[in-house]
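First comes the structure, then the notes that go with it.
Only a portion of the chains appears, each positioned as in the full assembly.
Each chain gets a letter, A, B, C and D, in the order it is written, and its residues are counted from 1.
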Amino acid sequence: MQLSGRGVSCVRGEREVFSGLDFEAGSGEAVAVVGRNGSGKTSLLRLIAGLLIPAGGTIALDGGDAELTLPEQCHYLGHRDALKPALSVAENLTFWADFLGGERFDTGKGLATVGLDHAADLPAAFLSAGQRRRLSLARLLTVRRPVWLLDEPTTALDVAGQDMFSGLMRGHLARGGLIVAATHAPLGIDSRELRIGGAA
Amino acid sequence: MTALTALIRRDIRIALRVGGGALIGVLFFLTVVVLMPFAVGPDLALLSRLGPAILWLGALLASLLTLDRLFMADHEDGSLDLITMSRTPLELACASKALAHWLAAGLPLIVATPVLGLLLNLDMVATGAVALTLLAGTPALTFTGMIGAALAVTLHRGGLLMAVLVLPLSIPVLIFGVAASQAAIVGPMTFGAPFSILCALSLVSLVIGPFAAAASLKHGLD
Amino acid sequence: MTLIDLANPTRFLALTARLLPWLAAATIILLAIGLYQSATAPDDYQQGATVKIMFIHVPNAWLSMFVWGVMSIASLGTLVWRHPLADVAAKAAAPIGASFTFLALLTGSLWGRPMWGTYWEWDARLTSVLILFLMYLGLMALWRAVDEPSRAARAAAVLTLVGAINLPIIKFSVDWWNTLHQPASVMRMGGSSLDRSFLIPLLVMAVAFTLLFVTLHLAAMRNEILRRRVRSLQMMQASRVAFAEVGTGSREGSTSKEAGAA
Amino acid sequence: MIMSLGPYASFIVTSYAAAALVVVILIGWIVLDHRSQTQRLRELERSGVTRRSGRSATDRP
């Protein structure tokens, strides 16, 4: 499997963010997107996720499921965590598992993996910043998607949380997945660097 | 299919839990209806003549005003991104959300109608007619309102702009809803004609709404 | 490129610059003829001199619908073909269409007072025109509310197309509901029933107003293109300054890497 | 020639006057808008930003 972009350019608010960007990521590989604030890391992830339309160039996944579009084969973890404060922690996770199609997903085990099993019945509104982040990480486990798009995934995680998360990423890579992560801090796994917008 | 039922169940659950839809919508409906006599004055005959109109207006405002956050809330917390990316066609997801909204916010209004009919001095037949027209007409309100809700997301604006954009579309629904109720109560027209137009409006909006909303969401990606 | 594909609009600007004076001249001549003819038209045996309001009212009423039609086609251009001039056309048309609709409403109600004894009546046609006016206003509010033209364009396009449902309602409302407003007498199956002495000035005025619309619309489109040019230049200025600025952003302890970027 | 407009002269005159006024306002708006846009364009171009200059221009305004 091979995710590749050729000459991708991005325009937001009528200003060019970057242009002519080439990149590549194969099975089992992690790409760390780095660059100054405002250089377009988040924009690149949203382009891959189909949430923005490229102003030029192409992005394609070779060797994936030919019947599905690229976004349909991605997990996207953005700044906003897609949690409903009114629902309990377990309800939030179960919803995403059902909606994304993870039929035999065990919510309890998923929560235990990210260290939230004790909070399963709390409303999500009561979670601290790091706990929210852990809950959205759990979404990555609900259903298998070959491509993970992660936007500053370790934000607000404590040290133990970061270890847990590197473990998850390593597992995903070992199963042949690929990861594109925007980050300012080290990811905690081996990764290739993709720099946007010149040295920071 | 499970994806859509999951979406519907989640939306209904949120609406019921935080009082976001059902209870509050009904309360609002009640208050508008209670306000009317104060505005109109305590003339019972006039009140029961205006009854269907007042009920329809209340239902219209209540159902439109709960609509404005239909997509906005999902947009703000990032859920909409994931829904757009998912394997479920966006049109179906939009339709499911609207259906959930109607179940949580539209149906209770209809259930509450008999009680409010009492307050407005309407007889059984009149109340029944209004409830029936509401049952046929409120889906049209929800499914046209949905277009406005989707536009509101695209435009990063909530609330009133959406109401303003969508209210003109709902005027025909209101006209025929009230006309059908009046016909059932006083004649001289038959109930059937305006009622079938009302049903036709609902059916048309059931088709146009999800497509327009999905188009607006897709083109408004950011 | 995003900053609007300039090649096409540039040709448009050049072309319209040559076209506009002729259009304006034709408009003025036709308007003059139309006004003269409507001044000399005989009084109606029923309506008296008030029939003169028709020469203003009917062209404006027609245009109010015509302009929405133009905007609907432009909207298709925006959504389907993504033509760069389409949303310019749609945006420029809205205020002009709103003005015509306003005039149709105003002259209609000024005519209604002597004819029906009231300025306003909740009749299907009058109301659907009022809704049209409201939708024009809503559309203009929408353009104003969004600072990004391309984003506003797509939303406005969806709304315009949905609102186009109103056009057949306006047109046929008089046939579907039996109302105060008179049914079509000029454009209908089986020829016009209007007397020639009214029909000719009416048609001249209608053509004159249509030309007026075309002229104003082209001029407004030119302005809109210029406005976007100004915008993109300002944007470019902003991003250029941004480039000059990298590295001075942080005072304390900029790293060696960072200095290299400037 | 003095037209006799009958008892509703004021209505007729108002209609025509309103139409004239609205059209004049439209024209005025378009002309003023044109002036201000060309003016701003000229200012921008004078300050060194041209459509194709891109990043090559160096000095800050």
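Definition applied: contacts are C-beta pairs under 8 Å (C-beta built on N, C-alpha and C of every residue); 3 or more make two chains touch, one makes a residue touch a chain.
Here the structure is a predicted model, which is why all the values come from computation and not from measurement.
**Student:** Tally the chains of the entire complex by the labels shown and give it as a formula.
**Tutor:** A x2, B x2, C x1, D x1
Just so it is clear, only the chains that are shown with their structure count from here on.
**Student:** Taking each chain's centre as the mean of its CA atoms, how far is chain A from chain C in angstrom?
**Tutor:** 45
**Student:** Would you mind pulling out the distance in Å between where the CA atoms of chain C average out and where those of chain D do?
**Tutor:** 15
**Student:** Quick check: how many Å separate the C-alpha centres of chain B and chain C?
**Tutor:** That gives a centre separation of 31 Å.
**Student:** Among all residues of chain B, which ones touch two or more of the remaining chains?
**Tutor:** 222
**Student:** For chain C, which residues are shared contacts with two or more other chains?
**Tutor:** 232
**Student:** So in the complex, which bits of chain C are touching chain B?
**Tutor:** Touching chain B: residues 79, 127, 131, 134-135, 138, 141-142, 145-146, 151-152, 154-155, 157-159, 161-163, 165-166, 169 of chain C.
**Student:** Show which residues of chain C lie in contact with chain A when the two form their complex.
**Tutor:** Those residues of chain C that touch chain A are 1-3, 148-150, 231-232, 235, 238-239, 246, 257-258, 260-261.
**Student:** So in the complex, which bits of chain C are touching chain D?
**Tutor:** It comes out as residues 6, 39, 43, 48-50, 52-53, 56-57, 60, 95-96, 99, 102-103, 106-107, 110-111, 113-114, 212, 216, 219-220, 222-223, 226-227, 229-230, 232-234, 236-237, 240-241, 243-244.
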